[in-house]
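Note that one protein chain is taken out, while the other chains of the complex remain in position.
Coming up: subunit A.
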Amino acid sequence: MSTAAPATPTWQRVTQHRLFWPVVALVALFVANTIANPGFLSLRLQDGHLFGALINLLRGGSPLLLIALGMTLVIATRGIDLSVGAVVAISGAVALSFIASSSDPSSVTTVLVAIGIALALSLVLGVWNGFLVSVVGIQPIIATLVLMTAGRGVAMLITGGQITTVNSAPFKTLGSGFWLGLPVAVFVAGGVFALVAFLTRRTALGMLIESVGINPEASRLAGVKSRSIIWTVYAVCGLFAGLGGLIISSNVMAADANNAGLFIELDAILAVVIGGTSLSGGKFSLAGTLVGVLIIQTLTVTVTMLGISPSVTPLFKAIVVIAVCLAQSPKIRDAVAARRRRAARTSQAAEVAA
């Protein structure tokens, strides 16, 4: 009996990777789309900008990616943030109201100030959530529920109950503009993704967040500043939601207090879970979240493309999500692995007997 484990074949390493099934689901969706619409994967260059279904997919998914990134960090600390949808609405409302009331809506300065104010307010809202959770000690789901329900009201107050619309070319750039052939929103989301990846994996922040999520008391006794870490992730989550809200409102150039970012918190949580980060906190995967966002966004596109009525979209999403979660569940994986092991043993025994 040799003790050395046999080298795992590459294909097995690939199939056992946490992201194997989510990626398979994504590829399957792409294939389905290409069959339904052969032009799905094609890109064309027009006026120096890339166009195509894939580009729309990336641009449409940018706000969700931003929000899901913040959500990933919050969930890693055993928390959850239900208020991101409301923050999206507030952020858009503030920015557009400021631009609309300014004397020169098309000036770059006005737009930058508007963005600054919206982001600062989003950060403050995140800090508020973090305060309730880390200092006051309210359960995250309750603490953020407060802002989830109140936030839309705040947005209504800001917009005066109207759907605020503006005409401002610089602001429109954020959601619909192009740079180096790609949508600006993709650069924003990609930049934030890279920044978060750098901060969590190149510094010790990621490990400390995971440690707090797995065992808060042990981490505190080990000298980890649990409170400030938890506080920070909620603040960051609020900030990213605000940024997402700016892109969403820039896309339609309107601030709708009731419908902007409606249920986006649930999509973000789904994306995080599909990406393999457990809701019970601890280990998190940013790449997983990215794949989760792409799956959800592709689903939305697929429904439209296949001509399915948008009213059944949630059902469609649910089926894919359940399939991916089942494929990832440790129980089902163990069962499959055990079956495979047994089969291997029987075939070994057969060889010996032969």
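Here is the rule we use: a residue touches a chain if its C-beta (ideal position, glycine included) is under 8 Å from a C-beta of that chain, and two chains touch if they have at least 3 such contacts; residues count from 1.
Please note the rule applied: contacts and distances are computed from a predicted model.
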Which of the following is the UniProt-recorded protein name of the chain this complex doesn't show: "Na+/H+ antiporter subunit C", "AAA family ATPase", "Lactate utilization protein C" or "Sugar ABC transporter ATP-binding protein"?
"Sugar ABC transporter ATP-binding protein"
Option from A:67, A:95 or A:208 whose C-beta touches the chain left out:
A:208
Chain not shown: contacting residue from A:95, A:125, A:189 or A:224
A:224
Considering the entire assembly, which residues of subunit A contact the chain that has been omitted?
1, 3, 5, 202-205, 207-208, 210-211, 214-215, 217-225, 229, 282-283, 338
